[in-house]
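Every protein chain but one is kept in place in this view of the complex.
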Amino acid sequence: MSADIVAWLVQDGITNGAIYALLALALLLVFAVTRVIFVPQGEYVTFAALSLSLLEAGRMPGTVWILVFGGLAAAAVEAAAALRARAFAALPRIGLLYLALPAAVALLVGWAAPRQPAQWVQVLLVLAMVVPMGPILYRVAYQPLASASVLVLFIVSMAVHYVLVGLSLVFFGGEGLRARPIAEAKFRLGVVEVTAQSLWVLAASVVLIFLLWLLFERSIYGKALRATAMNRVGARLVGIPTALTGYLSFTLASLIGAVSGILIAPITTLYYDTGFLIGLKGFVGAILGGMASYPLAAVGAVAVGLLEAFSSFWASTYKETIVFAVLIPVLIWLSLRSRHVEEEEERE
Amino acid sequence: MSRGRVLIALFMFYLAAAPFLLPEFYVTLMNFIGLATLVTLGLILLTGVAGLMSFGQQVFVGFGAYATGVLTTIYGASPWLGLAAGLAFTAAAALGLGLITVRLSGHYLPISTIAWGIAFYYAFGNLEILGRYNGIQGIPPVGIGGWLLDTGRESYALIWAVALAALVAAANLLNSRAGRAIRALRFRATMAEAFGVDTARLKLVVFLYAALLAALSGWLYAHFLRFVSPGPFSVHLGIEYLFMAVVGGAANVWGAVVGASLLTLLKEWLKDILPKFFEQSGNYEVIVFGLLMLPLLHRARDGLAPLLARLAGGARRSAVPAGAPELASRERPAAGEPLLEVSALRKNFGGLAAVRDVSFAIRAGEILGLIGPNGAGKSTVFNLVTGVLASDSGEIRFRGKRIDGLPSRRIAKLGIARTFQHVNLVGAMSVLDNVAIGAHLRGGKGTVAAMLRLDRGEERRLLAEAARQIRRVGLESHLADPAASLPLGQQRLVEIARALAADPVLLLLDEPAAGLRYQEKRALAELLRRLRAEGVSILLVEHDMEFVMGLVDRLVVMDFGERIAEGLPSAVQSDPVVIEAYLGGVA
Partner (left out) sequence: MNRTFTALLAAAALGATAAHAQVTVGVTLGATGPGASLGIHYKNAFQLMPNTLGGQPVKFIILEDGSDATNAGKNARKLITEDKVDVVMGSNGVPSSLQIAQVAFETKTPYLCLTPISLPPERYHWTFIVPQPTELMMGAVAEHMKANGVKTVGFIGFSDAWGDLMYKATEHWAASHGYKVVTNERYARADTSVTGQVLKILAANPDAVVVGGSGTGGALPHVALVERGYKGRIYHNHGTVNREFIKVGGKNVEGAIAPTGPLMVPEDLPDSHPSKAVSLDFTRRYEQAFGAGSRNAFGGYSHDAVRILGAAIPEAVKKAKPGTPEFRAALRDALENVKNVIGAHGVYNITPQNHNGQDERSRVLVQVRNGEWRLMK
């Protein structure tokens, strides 16, 4: 194995690892705040990437229907709650947020899609379609169960994953799609040729990680999120609305997912079901990082990317086996470390 | 005959009649339901009852199927050898995976099951000996004697015979000494440990059992379909099995049949019906599946089987076996003999000393009260003595033997039984079963004996003992009620009965009067006096000074982690240091 190959593999591993890192951060964020193991995180990536490809082809992505019908379901849930509480004043707000807004996005996309607008407009449209999926999913699927155990929430995630993958096939079809690159330039870096697109991926990851850090360290919302993550009951006692932090974390997660999707859409062919494995690899990264710290999760995710790159060189047949089996030693370590199983005991 | 038994009898009748009445394809469907029932049953025990969630059962199904596939096609071995090999291999693999992952309760376990699910799927598809992605063709049917089970109806007989045997064995298991401990695993592991249950080992046993059931299903699958390829062992099948377990619910082993049937039939039906509504092809049944799971999880988190159970009229097991011989009792120390000696005990949390050089002793036949204001360190002492926490320094001796550093189940074995400040009962279980957990160490029959009903004699004695202790605390009219249905005061009595069922030399009570009304407190005090008269020694940790005063023989008072006074109640009551501690802030 020559130095050139190592350099190439490292470059490839880091590019993929950067995407996994973004997902790992989103997963960790959602888990810390809401205790939800958000399996469908990868689905945001596919929805964003495939929607972008369809917009490029001048077609309206079915993603808008999730928005419209999901909004409808969320509105129904919210309205029922408001009516029960006799809070009629909330109804217009509910209508605006869950009915008018999704409808507006749908109309906008429907109008713009056949006109094939500039790429940056397409990117904005994709964000407008995919990011609201986060809060809508939270409202419809998770918030009614906010107090349930991690395991029940996990099953909910699996159900949501099923629904999203099923819809993804209906919306995008079975064949793969690939978007036009945002930047086509290439640079030489020693022996390695770096595409501008992969630099974009890296830059965006770093910027997002920095923004997340800023949010957590500097803003009042970030502090609320951190407080909820540390102690839910305590956070509620000091007046932090845990439902709000739930929305916030889900919105951030869908934003991160959508950005990741837009970034990798031009580098690779994506299929309707690609997201599951990408999301799981983000998970593996987060666990490698101990499932507790953001920087460690990012490091773990990059490690997954590198491991994947090198194992695809050495033993491509067993690549997935290697990537997922690497969890086992980490789990052994974690299991040796956690002496008291009781601490994690579920509540009845 | 209860309605539950009628339902089960009807189901048996249906199973017996089905192959003669149903058209061929429905027999095939029933076969698939039977195969799924086996896996789901394991998951119900594992996830529903024991609280260990797995998305990786399909891997064990794969082990069972591939083992027999390889042996019977490549080596021409008998399917029965394939079965033995499959079970042995699965047991070894499950033991390995289980040792690593079962200790990781909570969310790590399900994530790791997904991870190994993916890892093994690709391994199945890439191993030359397993026929790579093409799989193994031409697997022979199972033969019993000279009779080859090579049609769907014959496979039906085999599959359902195995499934029924597994269901009955699982139901037997849950109604046994080991079963009660398993039912405590999910929410009450600390309590189970305190009564001598090795929860880590038991979790492993359940994990192993679920894996073996899955392997059994795999063996049947291979010989029914006569073809094995990696597809049916992908992660999505694992998710589907878990959905089945969720739909079936954890309340009842028959939930496995309910979950497996509903989902298998629903899928089949959706596949027929949905394409009529949608022109474009798509995975519509998956979408509908997911959408149906959400309201189910929102509204009926315990699955659908409890609904059926309600329909069947709650199967209340109230019959206490009469005339069972009593269990052997521990030899009692003579009154006045030193029992528990705590010397210079110390425990720090971070920089804070929660317990600082505390010493005291209890003699046989007395009630010692350990009191102090909130935050004095009483509960920490309690947890150190019971082995829930490890001390930093100092010694705890019980009847001369050092017990500090021992896990709580070992301490329980020596004859120390405890109650919990926050009532720690298995809510869905009857009072009788809850109390019987207390007698866990007085029986010895394990899981296999329970499944085969070889434990009945011992079981009768255990239940009779539990009933005796329930009478002792005056709850005999609530024997068969679910523990959660009792008011708090009575739940505390159940806690005491459970501790008594352990036949303790020393009883440790953690704030037994907290939250009780005046009348209840008086009754409790009366009970404790009676127990002392019967020779039980008691360490009573209490916050309520008044409750303690008329009851205990001696008092130890703690404040800020230190012992500040010791002596007779009357003397302690007038000790100015104690008054200062209790009233200091106010006065």
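The chains carry the letters A and B, assigned in the order they are written, with residues numbered from 1 in each.
The working rule: a residue touches a chain if its C-beta (ideal position, glycine included) is under 8 Å from a C-beta of that chain, and two chains touch if they have at least 3 such contacts.
Being a predicted model, the structure only gives us computed values, none of them experimental.
Here one chain is not drawn; of A:Gly174, A:Pro241, A:Pro295 or A:Pro329, the residue touching it is A:Gly174. Contact with the chain that does not appear here is found for just one residue of B:Leu225, B:Leu291, B:Leu327 or B:Ala353, B:Leu225.
Between the chain not shown and the residues B:Gly125, B:Pro140 or B:Pro504, the one that touches is B:Gly125.
Residues 2, 5, 8-9, 11-12, 15-16, 19, 169, 173-178, 193, 195, 264, 267-274, 277-278, 308-314, 316-317, 319-320 of chain A touch the missing chain (whole complex, contact as defined above). Those residues of chain B that touch the chain absent from the view are 23-25, 28-29, 32, 122, 125-126, 132-135, 137-138, 150, 152, 225-227, 229-232, 271, 275, 281-283, 286.
In the analysis below, only the chains that are shown with their structure count from here on.
Contact residues on chain A toward chain B in their complex (touch as defined above): 31, 37, 140-141, 144-145, 148, 150-152, 154-156, 158-167, 169-170, 277, 280, 283-284, 287, 291, 317-321, 324-325, 327-328, 331-332, 334-335, 338, 341-342, 344-348. Residues 47, 51, 53, 55, 100-101, 103-108, 110-112, 114-116, 118-123, 126, 186-190, 193, 199-200, 239, 242-243, 246, 278, 280, 282-284, 286-287, 289-291, 293-294, 297-298, 301, 388, 427 of chain B are the ones touching chain A in the complex.
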